[in-house]
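Report on one structure; see the data block that follows.
A single protein chain has been omitted; all remaining protein chains appear in their positions.
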Amino acid sequence: MAEHRKVYLNGEFVSEQDARISIFDSAVMFGDMVFEMTRVYNHEPFRLRHHLERLYASLKVTEIDPEMSIDEMEEATLKTIEVNKECFPKGLDFQIMHNVSRGPLPNYVRLFPNGIKPTVTINCWPLIWHLGPHAHEYETGIHLVITPQQSVPARFLDPKVKNRSRLYYQIANLQAEKFEKNASALLTDENGFITEGTGNNFFLIKDGELFTPEGRNILRGVTRGAVIELADELGIPCHETNLEPYDLANADEAFITSTTIAIMPATKFNGMEIGDGKVGPMVKSLTDAFSEMVGVDIVAQAKEYMEEAGVSI
Amino acid sequence: MAEHRKVYLNGEFVSEQDARISIFDSAVMFGDMVFEMTRVYNHEPFRLRHHLERLYASLKVTEIDPEMSIDEMEEATLKTIEVNKECFPKGLDFQIMHNVSRGPLPNYVRLFPNGIKPTVTINCWPLIWHLGPHAHEYETGIHLVITPQQSVPARFLDPKVKNRSRLYYQIANLQAEKFEKNASALLTDENGFITEGTGNNFFLIKDGELFTPEGRNILRGVTRGAVIELADELGIPCHETNLEPYDLANADEAFITSTTIAIMPATKFNGMEIGDGKVGPMVKSLTDAFSEMVGVDIVAQAKEYMEEAGVSI
Amino acid sequence: MAEHRKVYLNGEFVSEQDARISIFDSAVMFGDMVFEMTRVYNHEPFRLRHHLERLYASLKVTEIDPEMSIDEMEEATLKTIEVNKECFPKGLDFQIMHNVSRGPLPNYVRLFPNGIKPTVTINCWPLIWHLGPHAHEYETGIHLVITPQQSVPARFLDPKVKNRSRLYYQIANLQAEKFEKNASALLTDENGFITEGTGNNFFLIKDGELFTPEGRNILRGVTRGAVIELADELGIPCHETNLEPYDLANADEAFITSTTIAIMPATKFNGMEIGDGKVGPMVKSLTDAFSEMVGVDIVAQAKEYMEEAGVSI
Amino acid sequence: MAEHRKVYLNGEFVSEQDARISIFDSAVMFGDMVFEMTRVYNHEPFRLRHHLERLYASLKVTEIDPEMSIDEMEEATLKTIEVNKECFPKGLDFQIMHNVSRGPLPNYVRLFPNGIKPTVTINCWPLIWHLGPHAHEYETGIHLVITPQQSVPARFLDPKVKNRSRLYYQIANLQAEKFEKNASALLTDENGFITEGTGNNFFLIKDGELFTPEGRNILRGVTRGAVIELADELGIPCHETNLEPYDLANADEAFITSTTIAIMPATKFNGMEIGDGKVGPMVKSLTDAFSEMVGVDIVAQAKEYMEEAGVSI
Amino acid sequence: MAEHRKVYLNGEFVSEQDARISIFDSAVMFGDMVFEMTRVYNHEPFRLRHHLERLYASLKVTEIDPEMSIDEMEEATLKTIEVNKECFPKGLDFQIMHNVSRGPLPNYVRLFPNGIKPTVTINCWPLIWHLGPHAHEYETGIHLVITPQQSVPARFLDPKVKNRSRLYYQIANLQAEKFEKNASALLTDENGFITEGTGNNFFLIKDGELFTPEGRNILRGVTRGAVIELADELGIPCHETNLEPYDLANADEAFITSTTIAIMPATKFNGMEIGDGKVGPMVKSLTDAFSEMVGVDIVAQAKEYMEEAGVSI
Partner (left out) sequence: MAEHRKVYLNGEFVSEQDARISIFDSAVMFGDMVFEMTRVYNHEPFRLRHHLERLYASLKVTEIDPEMSIDEMEEATLKTIEVNKECFPKGLDFQIMHNVSRGPLPNYVRLFPNGIKPTVTINCWPLIWHLGPHAHEYETGIHLVITPQQSVPARFLDPKVKNRSRLYYQIANLQAEKFEKNASALLTDENGFITEGTGNNFFLIKDGELFTPEGRNILRGVTRGAVIELADELGIPCHETNLEPYDLANADEAFITSTTIAIMPATKFNGMEIGDGKVGPMVKSLTDAFSEMVGVDIVAQAKEYMEEAGVSI
C-alpha cells in the first residue's frame, strides 16, 4: 500500500521511493534544510497555516528563498493531500512533512542543467507509523532521561529554526536508549535548564500550575502553544520559565507535547517516579480538553493504532 | 562529460544524477551523516588511509555502523576510482567524497523492503569544480572575515567529527559574503579563540614561527597535519595554541589549508591588510615544500585550471 | 544545662556530646548529607511540615532513602521536642535540626554489624546560641559584602538541595570577615546575579516594591516564602527576578531572611550605605507583620536574648 | 578483628567504632574538612611526606589551622601505624587516612568545654576493603561512563583541595551505576574536557604517548605524579593537556590511577570498546614498572586479595 | 556662533574650545568618568531630574564623589542653560551633557596646586549636530546590524553605569559601518540576547505587543522608560524579556530609542527587511504619542533640521 503515496518534489509528484535528495544538495552537504511536521485530525490539518508561518520564519532566518509564497506552499500542501487521499481511508489519520533546502551547491551546477533551485518536498504518511510504537505509553507514561548530550545553545544554532542539523538529537537518543530501552531523551542547556526532548516540548505540573521552559533554547512548538492556550481557557496558570532537574524531581506530574503524539504523560525521570509514578489528573484533563478541541479522542485513537501496529498498512 | 562519472551507492554504481538520499534517511532527517574529502595529486589519492581512519573515528563517536570494514571501504574507494578513470585524463586531478549515514529511520521501515541499512556513497569529481573559482587567489590571497556566527563548541557537537550538521557553516558563509563578496568566513569559539573556516584550517606566521589553533573546536585536518609535519622538516617552529583576532591583526602572514586547496594565502582580515597585504615568503616556502611533497606544483596547476574554468568539462 | 538535651540518633536518644557521626559515614566522607533547620515561636514549630517536605525533596534528588516516611519523621521530631521540653522553659525558644545521610560507606561494612543504614539525627538547642550574637543588628542592620567566592551554580551542586557540601560557604564567610569583622557574605553567581548569603536569602526594596532573586541558584527558604506571602497580603508587589550589585547599590532598603533570624535589616553594602544607612520603614512593616503572624515580637525577643547572651544557659 | 585497630583522634587513640565527629563540627555542618589517603606497600607508606604536603596545601587554601606542624603530623602518623601494627601481619597491606576539620562551630562552644579546636583523625584499614571488590578488574579493565553530573569548576570549589564537600561525587557514582552496574564515573568540566573520576585520575594512550588532563579541575594525584615520572623514566612522552570524549573514543588504551588501586586499566567507554577492548601493552608496561618501583606486584597482590575477599579479616 | 556657548567646568564657565580634561585626569587615564545626556523640548529639559538621579547612581557604584549634591548639580545645570540661552533661539532645541570624573590621579598632585578634586563639566549644543545627519531616517528607518563585537557583560563593567570606558562601542560602530555605510550597530550579549545599540535602546513589535530587553546588560534609558510608560497608557502590552536575533528577524516592526532621537524606526536587519521593510503603524502611533507628550512633533522637527543641516550654525 505504501507505494500509493506520492510526494511533492519541486512541483511534481513522485513516488515515495523516489523522494530523494541529491548528495550535491546543501541539505545533504550541510544539513542545510528547514522543515515542518503537521498532523491531521479527522483528515483535517491542525493549524497548517501556523506551521507554514513557522516554516517561513525558519526560511527567513536561514536566508533560504523557497521561490514560493506561503500561499503557494499552502496550496501545494492541499494538493498533496488531495493526490494522496485514497491512501488514507476514514479513521486513518496521517501527518504531513514539508522540507525546504537551499538546493544544490553552486560548485556542482554542471550536474543540474536546470540551474540551482531550492529543493522543496511535501509528503504525508500514516500517523500510525510514528504513533503505533508509543501508543501504549498514553497509559503507562514515558520515562524521561537527562542525557550528557546537551542542547546546542541558540546563539550557535537556533533550535527555534526547525532545521535538519540535528546530529546531536540522534546522539541524545542513543544515550537515552542506553540508559533504558525506550527511555526518552530530555535535554538541558548549558545553564542546566531543561529545554526539550529530541522532537517534543516539555511541561511539568506543580501545585495545580503548569510550567514549561521559556521559548529560548527550544522549538516553540505548535502543540506547546495549543496547550498554553488550553490552560488559559481552563483557568490553569501556566508559566514559561527556567526549569531545572530539581523541579522535575519534585513535580506532581509531567508530560511532553509534539505534533504527532499531542500530549504524552511522563511518569518516570532518571529512574525515579514522577509524583506517584502514575498518569495524573491534570494530564488527563488537558488530554481530554485537547481531544475535544481537535475532535478526536487521542488516547482512544492511539489504542486503536496500537492494536493495528505491526499489521501491514 | 559529467554523466560519465559513476557513484558508489551501497555497493552499486549509479550515475551522478541518481546519487540521491531518501528523505526518510537519517542523513536528511537529522544531518546524521559523516563524510570525508580526499584529493588526488597526479591521480594518486593523498593520504587516503589517513582520511579513512578519520572517517572511522567519526563513525565510532556517532555510533554509526557502516557495515564495512575500513579495508573494504578502501577497496570500494579504489574501485570507484577505477570505474571513473576515463573521466579523468592525465592532468585532470579530482577529489573523492565518502558519505556514511545511519540509514533510513526505523519508523519508515515499510518503505525499505531490504531493511534498515547504513547509506554509503563514494564519488569523485574534477578538482577544478572547487578549485577553479579560487585559483587566482593563490596570487592575491583571500580575505578572512570573522563572522558573528561562532563555532558550535565541541561539547555540543564535535567538529572533530566531520559531520553534515553544518547549517551554521552556511550561515557563516552568508555573513562573510555580505561583508564582502568572496570574503571567506573565519570562525571563533565562545572564548573568542580563532577556530577554523567553514571547511578549512587556519595558520598564522609571526616572527618566523607558525601558529595554528589547538585541535579542539576544529576539524583536525589532514592537510593541517601535513603542514605541521612539513614545518618540522623545514625547521620552522609550529605551535598549536589559542589564537585571537589580536594575533591575526598583528601577524606577518596567514593562510588556510584544506584538502582541495592545500595551502591558500590570506592577505586581508576584516578589511585590514595582513602584514604588508601581499603573499609572504613563509607561505611561499611552505607552498613550494608542499608542492614538492605531492609532486604537483599546486599554484601552477591552479593557474591552469583557472584558465580552463568556465569551459565545459 | 547543656547536658540535659537529648538527640535523636537513628531511633534512639543520646546526649548532645554523643551526637556524633562515624568518620566512615558518607556524611563525613563526602559531605553527603541533607538537613533542615526549623525554629519554634512560643514553642510552636514554624511550618515544620513545610521544612520536612523540603527535606524529602532534598532526599529524593540525592537519592538518599531515609527508611522513614515523612510522617514518621514528623512524629520523631515531636518526640524529640517532648523529650527535651524541660530544657526550654517558657520564653526560651529553640531551633530544631534534622540531618539525614546515606550512612556508612559499603567498604566499611565490617565495622557496622547492623549493616549499612542511613544516619538520621534530630536535635534542638536554644535559639539564643545563634541569635544572641546578632540580636543588636535588628537595630543597626548588618553589613553585606560581596565576596570573590561565588555560589556554585545549581547545575553542578544544587543549592535548592539543603546539603552539607558547603565548604565554599565557610570560605565566603572568611572573606567577608576579612573585609570587615562581622560583615556578612553575600554571594553572586557566575552571571553576577546576587544569590544568597551563606544560610540566608536576600531581598531589596526599591520604590516601594520588593525584589528577591529567582529561586534558581539559591535555597528556596521557608522564611523567604513566608515573606513573599506576607508581601502579597500587605499589597506590596514582590518580584522574583535577576538582581545585580547595581540594584543593591541603588536600593532604598534591604534585608535577609533565615529560619533563625527571620527578617534582619541590611544597612551597609561593600562599605557603602544602603539608602540612608538606617533600618527603613518597609523592613519595619514587614518585621511587624511577621511578628504578628508568628505571635512573637521578634525584635523584642532578640533584645531580651541579647541581654542574656554570654550568660551561662 | 576490626576492633583491634585504633584511631588517632585529636591526640588520643580510640577504637574505630568511636572514631566519630560531632554533628556540631564544621566537618559535618559544612563538609568543611580536608583529608588524605596514603597507601603502604610492604608496610611502607608510599610518598607519605608528599601526601602530607598536599594536606598542608589544602589546609592553607581553606585557612584551617591544624594546630600541628607537618612534622608533628608525620610523627602522629607513624605512631598510628605503630599502634596498629599487630592488625596488619606480613602480606596484609593497608591504607592511611588523615582528616582535618576546622572543629566545632563557635555557636556551640558551650558543648565543648575544652574550647574550639580543629578535629584531626588518623587511621588505617586493610587495603583489601577497597581493593578486594575491584581486584578482578586488573584483568578485565573497568568501564568508564561519562555522567551528566559534571565536575564543579575549580573557581567555585577547588578539587585540587582534597576536601569533603563531594556530594556531587556520590551523585556521579549513582549515575554511573544506573548506566551499568559497577561502571565507573568519569567526569567532564563545563568545557567538556575530561577531568577525573570520583577519586581517581585519568590517562589515555594514543600512538605510544601518554595523555592526561591538565592539573586544573582535578586533584593533582600523588599516583598520577608517580606515573608521569615513570613515563619520563621509560621514555614515554606524557602530555598534560585538554582531553575530550572524542579523544577517549579514539584512544588505543586508557587507565585510571589512585592511591588505593595504583594503575587500573579501562577497557570500555560509554558502552564502546577502548582500542580492542582488552588490557593493552602500555598499561601492562606501566603497571610492571610501577610494581617494580614499589616492590609489590600490584596485580598479583590484588589477585590474592580477590580470593580472600569475603573472608572475615 | 559656536564660540558663544560656555561650558561649566568645575564651577566656572569657559569656552567650548577650552572645555578640556588634563591627560593626568582619571577620566583620560582610565575612562573613569560617568555622564548623562539630556535633551530639551521647546527649551524645556526632558526629565532632567531623572537623568541626574541616574548620574548619582552611576557615581555611587563607581564610588566617585562629585563634591556636589544632586540639587547643586541641578542648579548648575539650570545656570548653564541660562548662560547659553542666547545661543539657542526659539525653534532651536539643544542637548545637555554632564561629565563627572574622579579627577587627576594622585601621582600627579604636584601639577594640581589646588589639589585632587573631581572634574565636573556641564555643557550644551544644538540638537541638530546629532540629529541632522539622521533626520531623514525617521521616514526610511535605519538598518540594524548585529556585530561580532558583543556587549561587555555587566558583571565585568556595568552598562547600567553610564560610563566612558566604551572603546568597544567604537569598535562595534566600525564593524557596522563596514557592513553597510550608515548601518547602526546592534549588540548582543554572551548568551546571544539582544542588548542595545551603542547609545540607544532597542524595541520590537510582534502581534501588537512591545518587547524590549531586560534591564540587565543595557543602559536603562530614560527614553526607554518613557516609552514603556507610554505603552502602558496606550494599552499596549510591553514585555521586558530576553530577545534574540530570531525574534527580530520575525518581528513586525522595530525601533530604537535615545535621548537625542527619541524614537527612530528600524526597517532593515542584517540586510533583511523587518516586517514589510517600511515604517510601521505601531512605531507611528508611539511616535505621535511621544510627540504629544513632549509638545514637539519630533519627526517634523527633524525634517526641519535635516534641511538646515550643513548650514553653518
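By written order: A, B, C, D and E. Residues from 1 in each chain.
One rule holds for everything that comes next: a residue touches a chain if its C-beta (ideal position, glycine included) is under 8 Å from a C-beta of that chain, and two chains touch if they have at least 3 such contacts.
Since we're looking at a predicted model, the values are computed, not measured.
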Would you indicate which residue among E:R166, E:H239, E:K278 or E:K303 is in contact with the undisplayed chain? E:R166
Out of E:M68, E:C87 or E:V152, the sole contact with the unshown chain comes from E:V152
Sort through D:C87, D:L127 or D:V161 and give me the one touching the missing partner chain. D:V161
Name every residue on subunit B in touch with the hidden partner chain. 188, 191-192, 242, 244-246, 249-250, 272
Determine and list the subunit D residues touching the chain excluded from the picture. 57, 60-61, 63, 153-155, 158, 160-161, 214, 216
For subunit C, which residues touch the unseen chain? 146-148, 178-179, 188, 190, 270-271
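Just so it is clear, only the chains that are shown with their structure count from here on.
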From the listed A-B, A-C or A-E, the one duplicating C-D with over half its contact pairs the same is A-B
Taking each chain's centre as the mean of its CA atoms, subunit B sits from subunit D at a distance in Å of 45
Going through subunit C residue by residue, note those that touch at least 2 other chains and give them in order. 63, 153, 155, 161
